[in-house]
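Note sheet for the following structure.
Only a portion of the chains appears, each positioned as in the full assembly.
Chain nomenclature is as follows: A and B, assigned in order of appearance, with residue numbering initiated at 1 for each chain independently.
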């Protein structure tokens, strides 16, 4: 849509004189793209540049003049220049006095400089009102109009009115301003576009560690052991059988790690007898990445489902089934139908399906647009009640799958239990503690503590 | 991100003097959390409290004084106190005269009191401008900054300017205010956080009823009948076979119930010859929960897909197939390939896959963030055209699955038809009526009626 309007805009200069002139220092990619976008939105633009020669790349309706001249034409000056060249502004301090300077700069590394670019700018030009904005938007996004990545523009600054006027410009460009407070937030805002999924780092590193451990664990039991003792080559199970054992294990462990901090917090609160003392830092951090842990668990559960559904298509499985049938046919005996086996097989599959189904529901409600449309009670109902039900179903799925193997010595190869037994440790601990916490003798004091009651009020810091 | 800014905020008191002082009555959890958040956003905060002793829990930058003193310091007073203690405000009526009182309270039950808390507050302090706000936000969400559940803050009040100023505070805290009108909307706003999926109640209760009915229906046909007459134990089919029969039946019935009110409305409009008379109440309510009905139907369809894909892994299925193969091998005869069977089997599976695929598409477009990005014509195209195509495909899937069973007497156990036959009744009715409505003799008058034409204009109420 922007395309058309940009083409026809040039024909209608009379529509522009309603908005105030904005000055842009810097004619680089970003300066040009932002200027073009602002002209389309009806702002008269004046560029301040070292060379006042009009380049063909600069938007047609913009004027280009010296920095000093350009700054005098407008009360808002956008500094689209890299931080290392900011010192050219010092001689202009007098002209810039009282004006609004918008810092749009980004750095190459997180916390590259001791102070943020915007604060540095405020030090260089003490008389100006510095506002940080637009650093999360790329030149390319402005030009193409495809703002698929965030439309959010973080804005901060010490002067309320200056900030308000910059936020008005942001809104006029069809973007969404978000007030982040005083200029002290600039560091944070400048770090934001350099982040790469910071909340996901812990869950993903944890998963990689667990994958490595369980891969070698399963490799030992399923490939190395038969090769050493039976001289059989099961190396092909690296492709599917072993991943399909690792995925459900990780899904179950990570899902239980979503609920472990909650029960730990309850124990700490019960022990302390108050909710007014801060949790240890690691517990706080753990609690804040529960959503990400849960989604990584869901990813592994989904892979497990795909790996499982594909089983009947595998060459190995088809060969094994057909050779067993042939040997039965040749020896003229049929396996009798076992009702117990049918029950075990059907019920662990059914538990898995229901658990996965609820897991998907949890995943859908964690989508931002869905969780924005539920109230707090509904969100807690889904994430807590349905979440625990999911954990119970998935744990039961694994327990029934194991069946009688627990007690059979043949499943302890090299004294190593089956990998799925290891995966059951944390979920069972979580469920047992949660079960205990439901009893009135523990639930009642916990509820009181959470409503503000304190066992030893003098304890509070 | 809030964390950092809150830590550094304390160092920069000069950035705060731009915003007006706000007074908070009540130093409970919510009062403290809200105060902390407001201080972070640059508002000077004064607490009004019975005991003016500063507790360690109260935000450091806030002052604590008596209610009367605190109220005099600010023109906006947030009442973070439970409704039953509101009467302490009566003696303060003079000081509060003309001030903005923000009611943030919630109740424990829907419609707990005859009038809303905010209206009760307005009666107690008649000279004040009462605004309802912030009741949908929890203390925990404010503290942790993880506003996963709604950022929406419903605001209502009789004084426009007071409401506007409260909405500015809401925005400054990074939340989204939503103006709900006059103070009469307070009841509704206070009920909102107590709701638990009100729109989903009908579809879920209906599903539970249908599940119960079809469970016993299938149990009779598949477990009790063979046990009574053939003394065979098929109880294991409770785990998968019966759910996999109930799920598609419910998916189909619920999907057809999404489209039934539309055709009923068309019939009513055709019969009445006008669109200007209200539909019966039940039809209105039914129409408003069509989206939820459809999503529940999609959930059952997804379960049906999972249950179906898992079939070849079941012990019972593997045993049945291998014993049939062995008996054929032993009797030295091979079943000839039937092209008809191949066609029937492949086409009902293909119809099911395509139907499910379109169903998933419908589900995706009902996500709030997706439906916000399509225009009205596109939304109707997807929900109506693609929706009917889904219904046609799913009905055809069931019809072809049934195949020749309809006429075979052996499928009527104890005179009960197969459960899937029952599931076809409503979809077929909907499709037949819809098919009739497409004919010009019905479509033309209907279109005219929907464009405002009336057969008997004097009929309109």
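Definition applied: contacts are C-beta pairs under 8 Å (C-beta built on N, C-alpha and C of every residue); 3 or more make two chains touch, one makes a residue touch a chain.
No experiment lies behind these values; they were computed from the predicted model shown.
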Original post:
Number of identical chains in the whole complex, 2 of which are shown?
Top reply: 3
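As a convention for this text, only the chains that are shown with their structure count from here on.
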Subject >> subunit A-touching residues of subunit B, taken from the complex the two chains share >> reply: 1, 4-5, 8-9, 11-12, 14-15, 18-19, 28-29, 40-42, 56-57, 136-138, 141, 144, 146, 148-152, 171-172, 174, 192-197, 233, 235-237, 239-241, 243, 299, 302-303, 306-307, 309-310, 312-316, 318-319, 322-323, 325-327, 329-330, 367-370, 372
Original post:
Which residues of subunit A touch subunit B in the complex?
Top reply: 158-160, 178-185, 187-188, 192, 276, 287-288, 291, 305, 308-309, 311-312, 321, 324-325, 328-329, 332, 334-335, 337-339, 341-347, 349-350, 353-354, 356-357, 360-361, 366-381, 452, 460-461
